[in-house]
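Left out: one protein chain. Kept in place: all the others.
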Amino acid sequence: MNVVLDPVHGYIEMDEIVQELLATPQMQRLRRIKQLGFSNLVYPGANHTRFEHSLGAMHLASMLMKNLDSIGEGKKKEIRAAALLHDVGHGPFSHVTENVIDKYTRHRHDDVKEIVGKGEIKEVLKKHGISPGDLAKHVKGETSLGQILSSEIDVDRMDYLVRDAHYTGVAFGIVDYNRLINQMHFYEDRLVVDYGGLKAAESLLVSRFWMNTSVYYHHVTRISEAMCSKAVEYMIKNGELDPARLRQMDDTDLTAAMRNASGYAGELARRLDARRLYKRALYTGLEDAGKGVLKHRDKIERTEKEIAELAGVDPQCVIVDIPKTPEMLEMKAMIKADHRLIPLNEASHFVSILQEAHMDNWRMGVYSPKEHCEAVGKAAKEYFNVKKATKQFKLSDLEKT
Amino acid sequence: MNVVLDPVHGYIEMDEIVQELLATPQMQRLRRIKQLGFSNLVYPGANHTRFEHSLGAMHLASMLMKNLDSIGEGKKKEIRAAALLHDVGHGPFSHVTENVIDKYTRHRHDDVKEIVGKGEIKEVLKKHGISPGDLAKHVKGETSLGQILSSEIDVDRMDYLVRDAHYTGVAFGIVDYNRLINQMHFYEDRLVVDYGGLKAAESLLVSRFWMNTSVYYHHVTRISEAMCSKAVEYMIKNGELDPARLRQMDDTDLTAAMRNASGYAGELARRLDARRLYKRALYTGLEDAGKGVLKHRDKIERTEKEIAELAGVDPQCVIVDIPKTPEMLEMKAMIKADHRLIPLNEASHFVSILQEAHMDNWRMGVYSPKEHCEAVGKAAKEYFNVKKATKQFKLSDLEKT
Amino acid sequence: MNVVLDPVHGYIEMDEIVQELLATPQMQRLRRIKQLGFSNLVYPGANHTRFEHSLGAMHLASMLMKNLDSIGEGKKKEIRAAALLHDVGHGPFSHVTENVIDKYTRHRHDDVKEIVGKGEIKEVLKKHGISPGDLAKHVKGETSLGQILSSEIDVDRMDYLVRDAHYTGVAFGIVDYNRLINQMHFYEDRLVVDYGGLKAAESLLVSRFWMNTSVYYHHVTRISEAMCSKAVEYMIKNGELDPARLRQMDDTDLTAAMRNASGYAGELARRLDARRLYKRALYTGLEDAGKGVLKHRDKIERTEKEIAELAGVDPQCVIVDIPKTPEMLEMKAMIKADHRLIPLNEASHFVSILQEAHMDNWRMGVYSPKEHCEAVGKAAKEYFNVKKATKQFKLSDLEKT
Partner (left out) sequence: MNVVLDPVHGYIEMDEIVQELLATPQMQRLRRIKQLGFSNLVYPGANHTRFEHSLGAMHLASMLMKNLDSIGEGKKKEIRAAALLHDVGHGPFSHVTENVIDKYTRHRHDDVKEIVGKGEIKEVLKKHGISPGDLAKHVKGETSLGQILSSEIDVDRMDYLVRDAHYTGVAFGIVDYNRLINQMHFYEDRLVVDYGGLKAAESLLVSRFWMNTSVYYHHVTRISEAMCSKAVEYMIKNGELDPARLRQMDDTDLTAAMRNASGYAGELARRLDARRLYKRALYTGLEDAGKGVLKHRDKIERTEKEIAELAGVDPQCVIVDIPKTPEMLEMKAMIKADHRLIPLNEASHFVSILQEAHMDNWRMGVYSPKEHCEAVGKAAKEYFNVKKATKQFKLSDLEKT
């Protein structure tokens, strides 16, 4: 057994298959893909990568399976491999490029079948008698054992919540994962949390809630990611970037490509490098915006153009960001009490009300260069028919840094 | 400046008055008074004392006042002294003996006027030109500056939440107190939290919520504290313990006295020493118990006797514990936003709903020796007219260890 | 499996035998015995107990044995029990009373045969088929497996170094014990550290070195412990304290007894309560004192009397404290490299030189009430023929607080 030192979990043991998979160029690429995209523009410590997160998820999967005697050694190895490979499908800057890649290649990041079915990874899997197809199903959470990696409460989110907290410095991003993992097992083919793990499960929800408001939905992150995503799509349309190649790039590749890009994309690259970000022209919660805004999600480009027209500015000066309405999937995790399974948000009143508070985190934003903010803001308000009350109070909640 | 090393805050600086007050026997006594009474029966690390908590509160008060230029040096010294002395009125095992002491001496723990107005403490205060009467008012939160020590969000609860978490090991008992303290100042004679501290204030509420469910309301703590309190009252009635003297005792004094006590009190002492605790005969939430049970709070003794009769056991075998309905005073802290003051639970939707969840923590308990649990439980249910449904599910939430 | 939450190791699992042993009054007594005697007079957080340390040692023993397949389940249970019971022989305030107890009862704290061979503990052991005699041998490190508990690098010192650091706040008292434990196994009946654990073993030595200078040898600790020990012996000679009974007391018993004691012992009790400690009249390192002073260790009482005479003060005003020359037993731990065993201080140059530095920590002290310090100091210097140069520089190294 070899070990590697991880600032979050301490020593992580690596058996043969783990070492061999780590040695593939596909896994080594993850060393150069930031876990949190551009969050380091808000939290300067957030430079951690998908590589260490993958190690962490594998480690937690091992811990979880340690006491599950019903799973054979072969299957355990398979799940460890799947945990290690679960993010191998991420494009540069992780989620930043996910939607664009999906739009042009029809692959989301957890769609790893093709990647693990060829090249060095395939060879390693073959040597250990693991079918790439089975492994890909585990990653997607389509198998029973796959729930360990991908379900309401899985090792993936346990690791990233704790890890993101460690590197941002956000104190509340902790999860009592030792306890949680000890209380998880399979019951009638479902991965469930035993009643003794209820408080630990609640801790995961608090952590999720806290990281959402402080980190994942931070407007500076949203803006810089929207800018990057914009540049990428511009380059694709311009023929300067091949979507299939994009998916195999690392952060370095994409950054270099953007810096070399012509016009708008190059300008966005220089802005990101110098942290000269677009600003919030309009930024509003669901209550004030009205649910009607959600239908714009399917035609963002047109919406941006129309607002730009209304404001009398170049369309490139308007970025519209309308997130999906938030959901905390974790709430549907199954708690086992007295031989019954109960969804977490029914078992815990606390969790049920966290759900409510969670909706408050949703914000839509219209972003533009500082000098056009006033005009664009005015136009956007008119366009979306947002009432006068700016609710500055509610908003500034997120305005740190 | 001398320093002392504190596991929670690191180095704590002590100026002259602090060192002199620490040297008084009244403050030294706090070294031998456990901060959390009998919580160490659940969390073995919880052996910390009022002495270190007093140092911590003084330290946080200094930090809070550092940037408040409107407070003169003299006043700052006064508040530091008050922070250090704020718990000097605690009896043995802190809150465990508070109600009995109050009942027989009409002094609650924050009623320190008498204590600081005589002996060594008076001398130190006099030397530094501080009036004991003024200081006692600060401790009670009856002055403007006193809000630093005693108000909705004060250094007292910041320190104890963080400290209790450190010693119990409960992960979520953290408070972003550095941020919170930096955002607090006086506005129109009120100690308020600036808007930038809203998330930090929320962190305090989460911490409070978590510590309540995990530690402060843990049934094993409640039971052992009820047993101790019972023994103390028995001794007072028996003439074996003088209430005025009790208030000046430390944990050692009281434990030794209980061990030497006759009959019931001695028996309870031996039970506590050996952790042979009473068990829950009835344990139920407010919803199931009905608000009617609260009126029994004024006549616990009679209630116990009647239940004992109904069960056919000795009255000493029944302890009824009906806490006040919970309140989280912190929710009323004032947040300052755009020159307006808004209560925390209005400024933060999250906090407002925590309030709701908080009510779920309330439990009443009827405790008795294991061998009488069944009979007493049955009698208590009948007596309080608690419906059949035992709601074991909800209850076991607290049943760890 | 039940669990208990420990601030140092997190959740500790307790199987049946562990729970049953914990429930005995002998183990419950350890809840009221401070791990570090009077160190809380220097480090206010150091109120932790032998109870939690025992749990911690048991936990580390379990971890260490997890991967040692050559040890059967029965033997593992035996060692877990022994780890839990290894400190059950401690008297009040741990090491403070050890020498006196030894002098009058010929029992050191690790001499547990008698204690585990009767009463509740014996019953539990019997139920689980464990011989008290075998267990006592493990505790003394007289068996092969006993090395886990008591040898150069054992779970006992791993736990207490880390635990004492946690509660004092001393930053460097950490040990990379996860790594160390993972690298330990039996080789030809010796518990050895594999070469991969060399750095981790070094970390233990650094920790030991640091804790010695900062905590264990702190002069305030030494003084208060000497005062307590003095009072205890006085009471024994006076017939106020039975040595056999002393060994079964907890801190509360002894403190109460001292407070009630007559004369000198009572006075010392009041001094300890109020932290009115003796001061250093003479305090000097081995180099300046000369090795000759060591021979006084066998006749401390006479030495004290003679110094007192020379100084013209009451013998009760002189306490002489001459520690053994320090040794770091850990240095003799065996490192296994390429099928050879090499002592740690040969395998690691760093460790070999730590040994040297370690000698600097030794100090002898002559203590007396403040008002007699000058006279006693002068007399002591003359008596021990200590040269003029007081080396204040070297000494003040330890003078914090």
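Each chain carries a letter (A, B and C) given by its place in the written order, and its residues are counted from 1.
Rule of thumb we're sticking to: a contact is a pair of C-beta atoms (placed from the backbone, for glycine too) under 8 Å apart; a residue touches a chain by one contact, two chains touch by 3 or more.
Note that this is a predicted model, so its numbers are computed, not measured.
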Among C:V206, C:I307 or C:V366, the residue in touch with the chain that has been omitted: C:V206
Given A:Y167, A:F209, A:Y234 or A:W362, the one touching the chain that is not displayed: A:Y167
Residue of A:Y43, A:Y283, A:F350 or A:F384 in touch with the missing chain, whole complex considered: A:Y43
Residue ranges of subunit C at the interface with the undisplayed chain: 171-172, 174, 176, 195-196, 198-199, 203, 206, 209, 213-214, 337-338, 347, 349-350, 353-354, 356-357, 360, 392-393, 396-397, 400
Touching residues (missing chain, whole complex) on subunit B: 3, 10-11, 178-179, 182
Hidden partner chain, residues of subunit A it touches: 2-8, 10, 23, 25, 28-29, 31-32, 40-41, 43-45, 47-49, 51-52, 55, 166-170, 251-253, 255-256, 259, 273-275, 400-401
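Going forward, only the chains that are shown with their structure count from here on.
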Same or different contact residues where subunit C meets its copy subunit B, judged by the half mark: same
Rotation, 0 to 180 degrees and nearest 5, that superposes subunit A on copy subunit C via CA atoms: 180
Separation of subunit A from subunit C, taking each centre as the mean of its C-alpha atoms, in whole Å: 50
For subunit B paired with subunit C, centre-to-centre distance based on mean C-alpha positions, whole Å: 34
Multi-partner residues of subunit B (each touching 2 or more other chains): 400
